[in-house]
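Worksheet: the structure to be examined is printed underneath.
All protein chains but one are shown at their positions in the complex.
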Amino acid sequence: MKFTVNQIAELIQGTVNGDGDQLISGFDKIEEGKKGNITFLANPKYEAYLYDTEASSVIISNQLILKKPVRAALIRVEDPYIAFTILLQKYQEFMSIKPTGIQQPCFVDESAKIGESAFIGRFSTIESQVQIGNNTQIYDRVSIGKNVKIGSNCAIYPGVVIYSDCIIGNNVVIHGNSVIGSDGFGHAPQADGTFKSIPQLGNVIIEDHVSIGSNTTIDRATMGSTIIRTGVKIDNLVQIAHNVEIGQHTAIAAQTGISGSTKVGENCLIAGQVGVAGHITIAPRTIVTGQSGVTKTVKVPGQTLGGTPASNNVDFLKRNALIRQLPEIFEKFNQINK
Amino acid sequence: MKFTVNQIAELIQGTVNGDGDQLISGFDKIEEGKKGNITFLANPKYEAYLYDTEASSVIISNQLILKKPVRAALIRVEDPYIAFTILLQKYQEFMSIKPTGIQQPCFVDESAKIGESAFIGRFSTIESQVQIGNNTQIYDRVSIGKNVKIGSNCAIYPGVVIYSDCIIGNNVVIHGNSVIGSDGFGHAPQADGTFKSIPQLGNVIIEDHVSIGSNTTIDRATMGSTIIRTGVKIDNLVQIAHNVEIGQHTAIAAQTGISGSTKVGENCLIAGQVGVAGHITIAPRTIVTGQSGVTKTVKVPGQTLGGTPASNNVDFLKRNALIRQLPEIFEKFNQINK
Partner (left out) sequence: MKFTVNQIAELIQGTVNGDGDQLISGFDKIEEGKKGNITFLANPKYEAYLYDTEASSVIISNQLILKKPVRAALIRVEDPYIAFTILLQKYQEFMSIKPTGIQQPCFVDESAKIGESAFIGRFSTIESQVQIGNNTQIYDRVSIGKNVKIGSNCAIYPGVVIYSDCIIGNNVVIHGNSVIGSDGFGHAPQADGTFKSIPQLGNVIIEDHVSIGSNTTIDRATMGSTIIRTGVKIDNLVQIAHNVEIGQHTAIAAQTGISGSTKVGENCLIAGQVGVAGHITIAPRTIVTGQSGVTKTVKVPGQTLGGTPASNNVDFLKRNALIRQLPEIFEKFNQINK
């Protein structure tokens, strides 16, 4: 990006104080402002940085009364935070002119249907009966199995594997090397101590506006579907087992695992490294704190849970406080006991 | 799949009651039966679903006496669960007519030996001295390093990387984007605070009938071999460090990590997100519950372990129950103390 301060001010409908002809080439937080970049001041706590920043331009509030001189060119707006967010979005739109067309070499089966303005990257494989919607980007080195359906405006990044029969909605993003629809972990123990693998014949359904991070795995159902509902956001290295259902607009942070056949409600927030047992149900709006282990069905919506086995987080924190007092209390107890 | 109810009945040696000419196109659980699909009733608890199901056909026991009329076409057999399992397997065999031959473009070094009816997918690389057995499928975008040996009837899914010198047995399945044989995490701390990386010269040996999930990592040994014994089942996102040995018919669930040089016995069941320390031995038939941390050698076979550091699971659960009583007990104690 190379815009002048004046051009940026016009974009966000602000007023310039200072050198509006300077070129801006990047973004920074105000505490890390570097020459050539633009930043913003929204939180009054950070005002001190304004007077020292090396950033070439700072977006500030119309209301702010300067206490000292400022080196940077200022852009005054009604709400600096909103203005900065708009700027970032415009920048991203500008930068991400989406590729279209089919790069060679790649393989697209003749029975596959590819939408308008879609993109298929090099070294990708699109098997038979696949459907890909309009304006969807399949980047390089992606494997799309037989009979997979992918909607419009999706971005599937390099190295992603989508096994046969899975269904992906519109506006879905899947980051590098994630695997969608590999076999569920179904191995029935036999009397002789060996395992017999159970055929995994279902699929994965991912609804609209879902975002999935890198190196995440979502297994196909044994029968039926593993389902990720509309608006769900999943981070990196997350494991979603067979026949799980994740409710609308639930967010799941990195390295969390959801075991088989569990149903997570809508609008839940599940932190990182959480484990959720199989065949249980989590009520809507449940918050699970990091590293917790949820072992039983959660019926009451809107609770915050902590610990393993997970319980109400306030109780969990209280117990932790008591555990920290154990040495002292045990000593007293031993004295009394004598 | 498009079979009639009559054709299915013949396959599983059952008797049809109802419209045997209906076409069946999928499988369901009885509580989720959809039109056009077949399901089964094995557990009497679910009998109520039989009378309401929208499934087109249900496999039931010869012995079952109907309490109400049923819309679905019934197939009566001796054991509905076994009959349904047989049906799933036959279906899977029918569907999974394995690909054979070598797709282009791919790279197969001229010194590599490829077995009869094997398959090499597009954009895969087979380096020098590699041996691949009969009827093995190497799907698209797989990297097989120098001198790797893979047995017969294996399936290696897209994105898998197998580093040089690793040895894979027969009937092994490795799912998408798993990495076999990358360097063990061996970095010796030096006096000046830096690390010196220790050459990792060993390999990984995977014996017969092993199944490995997606995005799992199994590191090569520093010297000698990291060994996965016959029949082991490993889930997604599992970490097996250098020089580990996993005993026959042990199952390891998702996101578990086994640290370097540890030996896990045969027929163990290790749940998800478990951590096992390095340089220890786990006795055969040990069960480790989810998120536990095994920090010491386990000598007595057949125990169930829980918690971090892991101990007998019954003791662990008892202690958890006591911890939940801490607030109440501490209050009493404080009263006495006064």
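So that you can tell them apart, the chains are marked A and B in the order they are listed, and the count of residues begins at 1 in each.
Throughout what follows, a contact is a pair of C-beta atoms (placed from the backbone, for glycine too) under 8 Å apart; a residue touches a chain by one contact, two chains touch by 3 or more.
On a predicted model such as this, the values are computed, not experimentally measured, just so you know.
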*Thinking of the whole complex, not just what is shown, which of A:48, A:314 or A:336 touches the missing chain?*
A:336
*Touching the left-out chain: which of A:28, A:127, A:183 or A:219?*
A:28
*Taking the full complex into account, find the residue in A:236, A:281, A:295 or A:312 that is in contact with the omitted chain.*
A:236
*Touching residue (missing chain; options A:175, A:220 or A:242)*: A:175
_Touch residues of subunit A, complete complex, unshown partner_ = 27-29, 32, 85, 88-89, 91-92, 103, 105, 121-123, 139-141, 157-159, 173, 175-177, 209, 211, 213-215, 231, 233, 235-237, 249, 251, 253-255, 266-267, 272-273, 290-291, 320, 323-324, 326-327, 330, 333, 336-337
*Where does subunit B touch the missing chain, residue by residue?*
105, 107, 123, 125, 141, 143, 159, 161, 163, 177-179, 182-183, 185, 187, 193-195, 197-199, 201, 215-217, 219, 223-224, 237, 239, 241, 255, 257, 259, 273, 275, 277, 291, 293, 295, 308-309, 311, 315, 318-319, 322-323, 325, 329, 332-333, 336
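In the analysis below, only the chains that are shown with their structure count from here on.
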*Using CA atom averages as chain centres, what separation in Å is found between subunit A and subunit B?*
26
